[in-house]
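Report on the following structure.
A protein chain is absent from this complex, but the other protein chains hold their places.
This part shows subunit A:
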Amino acid sequence: MKATTDVMPANDASHQESLTPKRWLKELAAGERRRLTLATLAGLGVGLCTIVQMLLLAIIIDRLLTGAPEAPVGVLFVALIGVLGVRALAQWAQETTAQAASLAIRGRARAALLDHLTALGPVRLSSRHSAGLGSQLVEQVEALDGYFARFLPQLRLATALPLLIFAIVLGLDWLAAIFLLLAAPLIPLFMALVGMGAQRLNQAQFAAVTRLSGHFLDRVRGITTLQLFGRTATAAAEVFAAADDYRARSMKTLRIAFLSSAVLEFFASVAIAVIAIYVGFGLLGYITYGPSSSLTLFSGLTILLLAPEFFQPLRSLSQHYHDRAAALGAAEALVAILNETPPETFERRSADSGNNDALVRLSEACVEHAGRGQVLGPVSLEVSRGEVIALTGPSGAGKSTLLQLIAGFVAPSEGSAEVMSERRPAWMDQRPLVIQGTIADNLRLADTQASDERMQAALQRAGLAGLLSRLPEGLDTPVGERGAGLSGGQAQRLALARVFLSDAALVLLDEPTASLDEDSEAEVAASLARLVEEGRTLIIATHHPALMAMAHRVVRIQAGQQVEEATA
């Protein structure tokens, strides 16, 4: 006979450096380097086309005003329209490529997180709030979008384009270039100002929004109580007062935060105005200093047209700065998940069993949990085929850990745990899995090929025949998200039907009736009895007398140790 044994490979996970949010974002970006570079190049193309457009405009105007009458400008107009077309294409390419990169990155990040959470396994996940995890894997992964789709490409452009424009202006008139340069050292200052402003704004807003939402949700959650005491009108007034107070407070922060970007705008506007006036006075001949005397309508107009473009990439960047803050915030939470080391994994190997009757054999098995030390063991237990074992003991004693060990969700730190079956044990706990889909979809989780007849038979054995007969759509009846429409007992029996459908010889049940009332519990117990009739082996962690009465043996666990065993 063949059996499976848990074998632990050496695990180096602990040697891995812990990931920081910034490094993670960088790694994610590296995975899409090609598209992100393409997006930046396309953005550079947009900038170049804009420069050419402005040059062409200046040349056309110069020809019209100072050239010979009837000087040919038609070809220049055609070239200008051509450049505009190319620019539009480049802009489209920049945005769509960056969007594609962002989508790919988010998909990959979510897959990596799911892989990691799956690797952490049911044991480690049980300590986390699953609704919180759900929103992290959806909302927070989505919050990475702006960083990759907008901020990163813009960050590179914000350095490259102003430099290019500066070089052109320098070639045309070095004094005008100096005006831009004077603004240039202020650029890092702007960046810092805008950055700090954005961050402070973000933090302050976040804290205030959380407080406000807390107040609102507190009132809304308790709305039944408010209804019962006829206090809803007062509460509505309170909600308004809280929101209005929030407005007054956050306006104080906002007034200051907006100042930093106003400063950026101010410098940009003033620089343009100064250059316009300088060029004008130079053209009039009022300025005799330096290169001013050689200013022409062409060079003057080009400088004037390019000056706003010098500041434009920076202004765009400052608009996308909150994308960065949002992504960093999300990355921090997500990296915390990735930094959690998965429990040691193991492969199940076939081994020959000496005893034909034993299905489960634990010898001196211990389990350690990271940070909590040894939580179970040493436990020795042998379970024969067809036996029903009840595990009892106070909560936290290690009953669930023992089941998880047998299920193979955790590896023994010492000793050995063997299950002499090629099929994995079936599992059921107090929160049965109900997926969005039909009843049949839910059943097929246990056996993807199950026929309608087999599913109906399984439902009947699980005590759901009555419900099924009342449903006009039968097996194709949709059940809502997380079992909406099913009572707790019905959901539990649906999970039981899956056990009937599977051909697992061993069934592990962790407090299967903990959240059920007595009637439902009795029905579940009756179904379990039918499982026993089929010759399956059951190990049930439970406190409930009805289930303990079914057991052939009762094993009591206390503080991780097996303290007594009674034969029922």
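The rule is short, and it goes like this: a contact is a pair of C-beta atoms (placed from the backbone, for glycine too) under 8 Å apart; a residue touches a chain by one contact, two chains touch by 3 or more; residues count from 1.
As a working rule, contacts and distances are computed from a predicted model.
Within the choices "Trehalose synthase, nucleoside diphosphate glucose dependent", "Fused response regulator/phosphatase", "ABC transmembrane type-1 domain-containing protein" or "ATP-binding cassette, subfamily C, CydC", the name that UniProt assigns to the complex's undisplayed chain is "ATP-binding cassette, subfamily C, CydC". The residue touching the chain not shown here, chosen from A:138, A:370 or A:549, is A:138. When you scan A:167, A:284, A:465 or A:559 for touch with the missing chain, the hit is A:284. For the chain left out of this panel, the touching residue among A:486, A:505, A:525 or A:555 is A:486. Within the whole complex, the absent chain has one touching residue among A:87, A:156, A:361 or A:493, and that is A:87.
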